[in-house]
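Moving on, here comes chain A:
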Amino acid sequence: MARKDPAELVNGSAEQSGTRGAPSAFLEVRDLKIHFPTDDGLVKSVDGLSFQLERGRTLGIVGESGSGKSVTSLGILGLHNKRNANVSGEIWLDGTELVGASQNDVRRLRGRKMAMIFQDPLSSMHPFYTVGHQIVEAYRVHNDVSKSVARKHAVDMLGRVGIPRPDRRVDDYPHQFSGGMRQRAMIAMALSCDPELLIADEPTTALDVTVQAQILDLIRDLQEEFNSAIIMITHDLGVVAELSDDILVMYAGRCAEYASVDDAFHRPLHPYTWGLLGSMPRLDRERSERLMPIKGTPPSLINVPQGCAFNPRCAYRDLNGDKSTTERPELVEAEPGHQVACHLPLEKKREIWESEIRPKL
Partner candidate 1 sequence: MKSPKVVTSAAAGIVVLGLGLSACGGGDDDGGNGGGSGKFDAGSTAVVNASDHKGGVLKMAQPDDFESLDPANIYYAYGLNFVRIFSRTLMTYASKPGAEGSKMVPDLAEAPGTPSDGSKTWTYKLKRGIKYEDGTEVKAKDIKYAVARTFDRSVLHNGPSYFPQLLAADGYKGPFKDKNLDSFKAVETPDDYTVVFKLKAPFSEFDQVVGFSGQTAPVQQAKDTGVRYGMHPISTGPYKLQGDYTPKKGGTWVRNTNWDPATDPNRKQLPDKIEVQAGLKAEEIDSRLQNGSVQIDLPGSGVQAAARQQILTNPKLKANADNPLAGFHWYVPINTKNIPNLECRKAIVYAADRSAMYRAYGGEVGGQVSTSIQPPAVAGREQGTDYYTKADPNYTGDPAQAKAALAKCGKPNGFSTTMIFRSDRPKEKATAEALKQSLDKVGIKLELKGYPSGTYTNEQLGAPKFVAKEKVGLGTYGWAPDWNTGYGYLQPISDGKAIVDTGNANPEELDDPTINKMWNDVVSIQDPAGRAKVYNEIDAKIREQAAILPNVYAKSLLYRPTNLTNVYFHAGYGMYDYANLGVTG
Partner candidate 2 sequence: MVAFIVRRLLGAVGLLLIISAVTFAIFFLVPRAAGVTSDDIAGRFAGKQPDAATLAAIKDRFGFDDPVPVQYGKFLKAIVVGDTYDTGTEKIHCPAPCLGYSFRTNQSVTDQIVDRAPITFMIAIGAAVLWVIVGVSIGVLSALRRGTIFDRAAMGIALAGVSLPVFFTGLLSLAFVVHRWNLLPEVNYEGLSDNPFNLILPWICLAFLYAALYARLTRAGMLETMNEDYIRTARAKGLPEKTVVFKHGLRATLTPIMTVFGLDIGLLLGGAIITEKTFSIPGLGQLALDGVNQSDLPVVLGATMVAALFIVLANLVVDILYGVVDPRVRHS
């Protein structure tokens, strides 16, 4: 760990502050590293990630499976077991640093200040307890209220997320709910204490399209109501485009590109982002045109490729001589509010985007 992480420098410059005290942003992640020692080697799931998020805004984190999205979100909630995960860096939530905080302090924040909507609501809800019970439990652990009050609150929440006849469904078990209803219940549970930070991990992946849209609407409505900050984790760029203000593209545990939605979709600067866009199905595209999948498979997080982690799959790596295979690109601010980690010269990237990529989309 002697090597200095370039991301740190970027972050430092972005923050413009020599002292590393409490930041002004509602959520700020600084040089987050989450490593898992295994028998097969050290898995660097997140390896130096930094970003900020304000109240009322939504950040979309995109990337392939295994790029470290979910690990990051669990890291923010402090859900990694200290015994099998090495977490370093800083996570500031509304003025409180979480990485160094005691387990118990973080626990108190969980569910109340920050909450999470999980990907698979069936497996994420305890099969032996009623939906109502699970919401009541979440509510009562942070609010000193009687069971009946909590129960009323649970019914309320279920109603708010659009479950019909919540007074009856409250006593049903998760397996008695349909997929969409279950996801709504999950959201109700996450929102039961009005969290200021909401992390949604692929909240719609398991659902069919109509339900997907309803759920996204619901999240948006709720954000307006509570002015929460939302982190939306997904590999579905469509979802991100619809909901997010900013996008963070992750690759191999690091940030490849950080941009506003507009920039990311219209002026992306990282070959990996191009690949993601190219593989996104679009309704307005000609049927005959084929998707352009990214070649190869995601890298091993134990033996991350030297240089740019994306280099084995990158069509443009040879444009830099051997730089891409030897030197890790730093995350630099290419344009205001638009950061990218790639060795290609900015102009070259713009050129490739305009001439080669965009027309094919």
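General remarks:
Convention: a contact is a pair of C-beta atoms (placed from the backbone, for glycine too) under 8 Å apart; a residue touches a chain by one contact, two chains touch by 3 or more; residues count from 1.
The candidate set was assembled so that all candidates are chains of the complex that A comes from, given by their letters.
Computed from a predicted structure; not experimentally measured.
All listed chains 1 or 2 share the complex with chain A, though the touching one is 2.
Of all the residues in chain A, the ones that touch candidate 2 in their complex are 74, 77, 79, 83-84, 103, 107-112, 115-116, 118, 120, 123-128, 134, 137-138, 141-142, 173, 175-176, 189-190.
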